[in-house]
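In what follows, a single structure is set out as structure tokens and then discussed.
Note that one protein chain is taken out, while the other chains of the complex remain in position.
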Amino acid sequence: MQLLLQSLTLALLNGAIYALMAMGITFIASIMRIINWSTGEFYMVGSFAHLALLTVIFPALGLTLPMAWLLSALLAMGLVFVLGMVVQRTLIAPMHRPGTQAFEYATIMTVALSVLLQNGAIMIAGPNQYSVPDYMRPILLEDLEIVLNGSRVASGLAALAIILLFYVLLYRTSLGLAFRGIAQNRLAAETAGLNLKTMDMLAFGIGTGLCAVAGALLAPVFLVHPLNGAAATMKGFEIIVIGGIGSLGGAVVAAFGLALVEGLGATFYRAELQQLYGFVFLIGFLVFRPQGLFGHRERRV
Amino acid sequence: MISSILQIRCLSKRFGGTHAVREISADLQRGQIYGLIGPNGSGKTTLINLISGFYAPDTGEIILDGEELTRRKPYELAGLGLVRTFQMPKTFASLTVLENVLLPVAGDGRSESLDAMRDAAFDALATTGLTGMAQHPAGSLSGGQAMLLQLARALMCAPVKLLLLDEPFGGVAPALKERITHTIRQINERFQATVVLVSHEMSTIRALCSNVIVMGNGQVIAQGTLDEVSASPEVVAAYLGKPV
Partner (left out) sequence: MDFELSGKLAIAAAAAAFLTATATSAMAQANATPVNIGVLTPLSPPGDSAAGQLIVRGAELGAKYVNQRLGGVWNSTCPAPGPVNIVKGDDSGLAEKGMAALRSLVTNDKIAGVLGTYDSTVALAVQPLAEQYKLPLLVTQASDDKISGNHTKFTFMTHTIARDRSDVVEAFIKSYGFKRVAILAENTDYGTSSGPDMQKRFVDGGMSSQLWIFDKTNPDLLPTLLQVKKFAPDVIYNMGVGAPAYLIVKQSADVGLLPKTPMIISYDLPIRPEFWRNLGELGKNMIFLSYYQPKQVLTDAGKWLQEEYRKSYNEPALYSSLAAFGNTIVLAQAMNAACSTEGEKVSGALVKGGFTSWNQTGVAFKQSDGVDWQRSVQPIMVLQYTKANQGFGDATILYPPNMKTGELVR
């Protein structure tokens, strides 16, 4: 009972973070019609930016704030948002012409980018692992005999808040409407007067920013090192395939679903197979519902 | 006051061996509604696509109200007051009808919030008779309603200088044809917009258009009132498929 409660809570917290990463991937995919294979590396860059801000730059500025971690994580998101836009404009946009051969290269470019970022990080930061101080003390639920890592709780809640904000951006602002229009039909959106070049750049920045803030929030839990994005990439892609490529709602539901399947499987069956549960879940979907939870049977690309 | 709004000079477009538009030159006047007719395959859609920036011309230039259009992006043209509809209506199926109408405003960087533009949007919906459908997804509209939705969207791109309509009546229920005609008139009157209407329905052309341009084989073969052009032997020949 206690184990069940603990793993359910964990699944909920993990789910929120997974959702953040998956939304980053699926958002870029639905706007730009490319899969960003460097997702995990933006997650990694986010975690390093957070590490630098929280443990070097803030102390150097004499900044001591309550919840400094949240400010730092949001700043890390902002930095990667800008980095993402620069990368999109300089490396991806020149190849990103839908309907041409070059379009394929835009996806390949994201693969190259992941290698570049990873090696760059090893070069700059070395192969060692770093962490940031815990965000909150552990939370002890005496009656239930449950201990929850404060950082997990804090980062899970922050992730939920960011997901909510992202939904507000999408469904309550004119920018969000423009994004939803482009996701539906790029050509029609362009005739309606939307500048796809700018919108693509913004979308790439936002998508990578979402992955980055996940990495930043998880820094005290999953550490900061050049290879910490690998799991993020894998989880992210499992989720978007399960949820249906291009479906944000699907990504959110699939994120929580995956976290639940993994958590319960690993706690009550065999822990070393944890990564495998996700794959089984994924393969189940590919066989019985290849378009994912909320996807359309054909991809419009 | 009659003044020139669109000048086309020596415009050509080839697709492989097909010379879809050959060296067309034309001068359209502000506030006029032009009928663009011609047999299937005569190049009407290609001409519309060239003017609206979907195709880059092989040669020639297009000047709208003093602005050279040829190397501009489609989204920039919307900002210059050039609006078009598609033969197969392009709507955003999972957005609501209201959101579809608001979309052009979302992209133009104006500081007004969506809320501020809502009145204009409802106004456009009223003109097109879609008010009742405002909160429905656009995917649930019939073909004719979708065409009206494209026109409602055009109403939001104010001020419209040039409206290009590619067969807006194709497969539309008669009751809605009336509404479409009404909306075209509205746009024409409200903005002094020039309209180019591609259609096969001579009665509508007669009712709406003061001036008709006839295309055949990628060229303009006649221009004038409907009665004038119908009398032209070249037009008759083109419609009968005979060489001139």
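The first chain written gets the first letter, and so on, giving A and B; residue counts start at 1 in each chain.
Please note the rule applied: a contact is a pair of C-beta atoms (placed from the backbone, for glycine too) under 8 Å apart; a residue touches a chain by one contact, two chains touch by 3 or more.
Owing to the predicted nature of the structure, the values given are computational and were not obtained by experimental measurement.
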Next on the checklist: I'd like the shown chains that the missing chain touches, ordered by label.
Outcome noted: A
Item to check | Sole contact to the chain not displayed, among A:M95, A:L175 or A:M234 | outcome: A:M234
Checklist outcome for this item: Where A:T39, A:T110, A:N149 or A:N195 are the choices, the one touching the absent chain is A:N149
Checklist entry - Touching the left-out chain: which of A:S7, A:S72, A:Q88 or A:S114? => result A:S7
Item to check | Given A:P59, A:P94, A:P133 or A:G284, the one touching the chain that is not displayed | outcome: A:P133
Item to check | Absent chain, residues of chain A that touch it | outcome: 3, 6-7, 10, 14, 55, 119, 122-123, 126-131, 133, 138, 147-149, 152, 218, 220-223, 225, 227-228, 230-231, 234, 262-263, 265-267, 271-272, 274-275
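The rule is short, and it goes like this: only the chains that are shown with their structure count from here on.
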Item to check | Contact footprint of chain A on chain B as seen in their complex | outcome: 52, 73-76, 78-79, 84, 86, 90-95, 99-100, 102-108, 113-114, 153, 157
Next on the checklist: Please output the residues of chain A touching chain B within their complex, sorted ascending.
Outcome noted: 173-175, 177-178, 180-181, 184-185, 187-197, 199
